[in-house]
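Please read the structure below before turning to the comments.
Every protein chain of the complex appears in place save one, which is left out.
Showing chain A:
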């Protein structure tokens, strides 16, 4: 931060070229989103006759209405709205519970260290990185035994279990730099385990809570593998419904409806990203650069 990068400042031409390259990349990055959005407001005739890059001539909301309320997914023609709410029903408890567990774990692993705390952390951390294919078969059986197969509660359980690794990592790294002296002083004043956590650490944890919620929200909302493996049918999340809608081979492909449905699936995470991009990035970075 302190030192300026070696910049190419000589000549307007070089600067112009620099901006031109950056702009071209920006256009390339925005293109799919632009095409998705404009396609979702076009009629099918316009899609077949017109140009993909052109703005809609007759703006129409019909594809959005159909995607939300009447598009056929499998045998039912109720659109994606039910699946959208399924995703919400999965995301909210999964994020809250895995976040709470992660906060407690991070607190214990940094402020109440015990013999072997590093091994425990290592074991929890490794669970972030396993390819989930390794747990698909036994998880399907266990969910069946618990009568949670094909239910949103089953997916909540799955997302809690495999979210603990990241939430613990976030809180542990955050609390590691929280001054031990404050905790010790509170202990001398007679404050217990929970009092210290709720009165001293938690109020100072807002930034990492935001990072954790955003990270978990994005991950759970965007999940497809668990959804398609454990919750086909009525309890499927939005990503599974979108895939079924787009890749079912029956009838004429309604590209505009597909794009509207894709936007419905994308909007929640996009909004979070636009509102809290800084925290989103922080989550990504701490997921990759540890310590």
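The rule is simple: a residue touches a chain if its C-beta (ideal position, glycine included) is under 8 Å from a C-beta of that chain, and two chains touch if they have at least 3 such contacts; residues count from 1.
Convention: contacts and distances are computed from a predicted model.
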From the names "Transglutaminase-like putative cysteine protease", "Metalloprotease TldD", "Malonate decarboxylase alpha subunit" or "ABC transporter permease", which one matches the UniProt record for the unseen chain? "ABC transporter permease"
If I consider the whole complex, including the chain that's not displayed, which of A:86, A:235 or A:258 touches that chain? A:258
Can you work out which residue in A:47, A:73 or A:90 touches the chain that's missing from view? A:47
Tell me where the left-out chain touches chain A, residue by residue. 1-8, 18-19, 21-22, 25-26, 28-33, 35-36, 39, 47-48, 51-53, 101, 104-105, 107-109, 111-114, 118, 120-127, 129-139, 141, 160-162, 164-165, 168, 180, 183-184, 187-188, 192-194, 218, 221-225, 228-229, 239, 242-243, 246-247, 255, 258-259, 262, 265-266, 269-270, 272-274, 277, 280-281, 284-285, 287-291
